[in-house]
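Below you'll find the structure I mean.
One protein chain omitted, others in place.
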Amino acid sequence: MQKERQHPAFYALLFALIFMSVGPIFLMFVNSFKLDVDIIGGTTGLLFLPTISNYETALCDILWYEPDHLDFCSLKFGGAFINSLIIALISTLLTLIIGCMAAYALVRFRFMGRDSASLTTLMVRMVPPAVLLVPVFGLWNNEFCIGKETWVGSFIRDTLGGRGDVCLAGTHSGIILIYIAMNLPFVIWILQSFIVQVPRSLEEAAKVDGAGPFQVFFQIVVPLIQPGLAAAAIFTFRIAWNEYLLASALSDRNTKTVPILIVNNMSEFNVEWGVIMATGMLLAIPPIIFTLFASRQIITGMTAGAVKG
Amino acid sequence: MLKALKWAITGAVSAVMLMTAALAGPYDEYVGETLYVNFPAHPHFDAVMRILPEFTKETGIEVEVDQLPYLKMRERQTLELGQDEGDYDLVAYVVFSKADYVFADQLENLARYFMNPMLSDPAYDPDDLIDGYVYNIGFAGGNKGYLEGKTGSLFGIPYGSETSVLGYRMDIFEKHGLKVPETYDELLETACKIPELEPGMGGLSSRAASGHHASHAFLLHLAPLGGRVFDDQWNPIVNNEQGVAAANALKTIVDCGPEGASSFGFGEALGSFLNGDTAMFLDTTVVAGQINDPSKSKVVGKVGWAMHPMGVRRGSQTGGFGIGIPRNAAHKESAFLLMQWLTSKKGDKLVALAGGNPSRFSTHDDADVNAKFPHMATFGEALKHADPDWRPIIPVWGKINADLGTTLSKVLTEDLDIQTALDGVAERTRAIMEDAGYYTWQ
Partner (left out) sequence: MKAHFLNRVTPYAFLAPAGVIMVIALLYPLGYMIYGSFRDWDPSQNISETEFVGIKNYITLFFDPAFHESLSVTLIFAGSVVIAEMAIGVGLALLLDRNLRGMSILRTLFILPMMIAPVVVGLMWRYMYHPTVGTFNRTLKSMGLQGVDWLGQNALLSVIIADIWQWTPFIFILALAALQSLPRSALEAARIDGATPWQQIWYIKLPLMMPVLVVTGLLRLIDAFKVLEVILVMTEGGPGLSTEIVALRISRTATEFRELGTAAAMSNYLLILLLILTLAMLAFTRIQEARTARLARQVQEES
């Protein structure tokens, strides 16, 4: 394709735009290697002695050595990072499988209640997390529990320890469940537009060969909508990885995720900018990597999600 | 993970060693237990983190700490203490949580433990604990329900308690021949003179951010200026003359303060003092450690300390934290042992040397502590004027505090008229108090 020559001012504009969108991230990256004194003191620019002590402070609970500048390890970032990974990965995987099946059903079958199912999916997409806060907090803590006197409850308590009734709150599964529910409508919506494009003839042919509906789905349809799945996966992961509000209401000291940790350290007695920037950077790295490697899928997903109303 | 493993191993080893070494001791029965405690992320409790390994070494009891920002800590505790069986064995609570927790019967009465000869250390010397703090933080059921009084009893022990002092830049004051303010008039005058003398420098850095911070800053001035939130009949009098004077003082301080002062929380206020952007700092004693830490502060060695200036009376704040044992804890007895160890003469001195706030008179007078922290003597003096009634510690205070803080923030940023603002607070407070039944007997 022929590339046109552009006016120099045009390139200046482009440069300014790139500077604006990447600048803050770069600033955070640079600051995460500075000591607090340097950040506050105003050694601007790149003239400073880089230090990894902020990262050491953040990751002190999973380092194999004890950093010299720390008396004790208060920030358990490593544990939170692992929690975030577990929660984000499992919820993404389950959302995709479940959402994909539902989207297939909505596109390919005519059945009673199809329209209302479809409409419900669309409507719940707009529910903000803040609205779910109160009911989820109440339900997960008080209603979705197994009494510790019951057989299952006492079994869980004996094997896993802990105290009180076995409730969804404070467990990984509790957070995963709400993330799946929150993301499902969006995933179903996006995947529908990809499934529609799968040629029916392929499925018919497989059926003639004697494949059952589930075989058709997993062996024919799923491989064909991989780009859609990738896009949906990234968006689901992004929300599960970044979400703060519900996780903070549902997690206990062992299931804290990274965003909670950052907010906790933000509003505190001495704002340790360096460490906060380091934790922020660590939280931002996975999404940044995804974006750099899969921007095409992200853009496809975005357009598919919006354009097909 | 590795670290946890390492801890477990050292713990186990030291436990075994202790079992063989000390055959009979008060801690034997509890060796190897793990206590889960909830502490705030706060300079005093950072110091506690440094001395906890000492406790484990001495007793064989493991301690696992969940450190949270103090407002988050309260949310977490609300949930944990409300359950039949909770996660925490020992909690540090913010002063104003005392009312909630005791009222909801969520904290253990300590009488049972101090009476138990197997648990209570005869050398503990409770009279050495600073009276004001004990009544303010640990005591409940006395006069007005939250003050010292014949009907009260002990539910917690002050730990990480604070009062307010005035920190000032000796170099700046000397340079311009300024006098260290002793009264509120002098304080306000000096605060506004400094930006003129030293362009770019603020007078006094105070917290002012919406919510708890603004309310705290206001109450800090209210007590010395002679005001109170309630009169003896629980009628809100925050909008009287003294209340308006306190709000005016806060506004003057913020206006003459460093740039952006109206959005400062505690962290920012302290940060700007540490960075040398302001000449004075009037807030809790807890900051002394950081001011002398060269990796955080640019004013090491330049800061002098003075008493909280006087209005119509002396009245520095009483605040900070106490530690108590939840009703639903699993290991109450060993939790008491930890609590006793931390607040004992030895523990108190250790934590003071590690940079914490001591809660005993003897520690304030201790030679080692004073050698390391020369300001300790001033702090000890300030304690004598600490005012336990500078804010009401009643269950509905959280709501009133939030309203007061938001309204004051509006005064500071949106130029809302002070009298109107405080009248509004008083009116809403009355409704809250009415709802909570405080006027039943009138």
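Letters A and B name the chains as they come in the text, with residue numbers starting at 1 for each one.
The definition used in the following text is that a contact is a pair of C-beta atoms (placed from the backbone, for glycine too) under 8 Å apart; a residue touches a chain by one contact, two chains touch by 3 or more.
The shown structure was predicted, so the numbers you read here are calculated from the model rather than taken from an experiment.
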| item | value |
| --- | --- |
| Selected from A:A12, A:I52, A:V124 or A:V152 as touching the chain missing from the view | A:V124 |
| Identified contact with the non-displayed chain, of A:M28, A:I90, A:I156 or A:A211 | A:M28 |
| Given B:E108, B:D277 or B:D389, the one touching the chain that is not displayed | B:D277 |
| Hidden-chain contact residue, picked from the options A:G79, A:G228 or A:P259 | A:P259 |
| Residues belonging to chain B that touch the chain removed from view | 71, 75, 78-79, 81-82, 104, 208-211, 258-263, 268, 271-272, 275, 277, 398-399, 402, 406-407, 409-410, 412-414 |
| Touch residues of chain A, complete complex, unshown partner | 1-4, 6, 13-14, 17-18, 20-22, 24-25, 27-28, 31, 39-40, 42, 44, 97-99, 101-102, 104-106, 108-109, 111, 114, 117, 120-139, 142-143, 177-178, 180-182, 184-185, 188, 213-214, 217, 238, 241-242, 244-245, 249, 259, 262-263, 266-267, 273, 276-277, 280, 283-284, 287-288, 290-292, 295-296, 298-299, 302-303, 306-307, 309 |
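By our rule, only the chains that are shown with their structure count from here on.
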| item | value |
| --- | --- |
| Of chain A, residues touching chain B in the complex | 35-37, 40-41, 60-64, 69, 71-74, 78, 141, 162-165, 252-253, 264-265, 267-271 |
| Residues on chain B engaged by chain A in the complex (per definition of touch) | 1-4, 36, 41-43, 46, 49-50, 52, 66-69, 71-72, 76, 79, 83-87, 265-268, 270-271, 274-275, 286, 290, 295-296, 298, 330 |
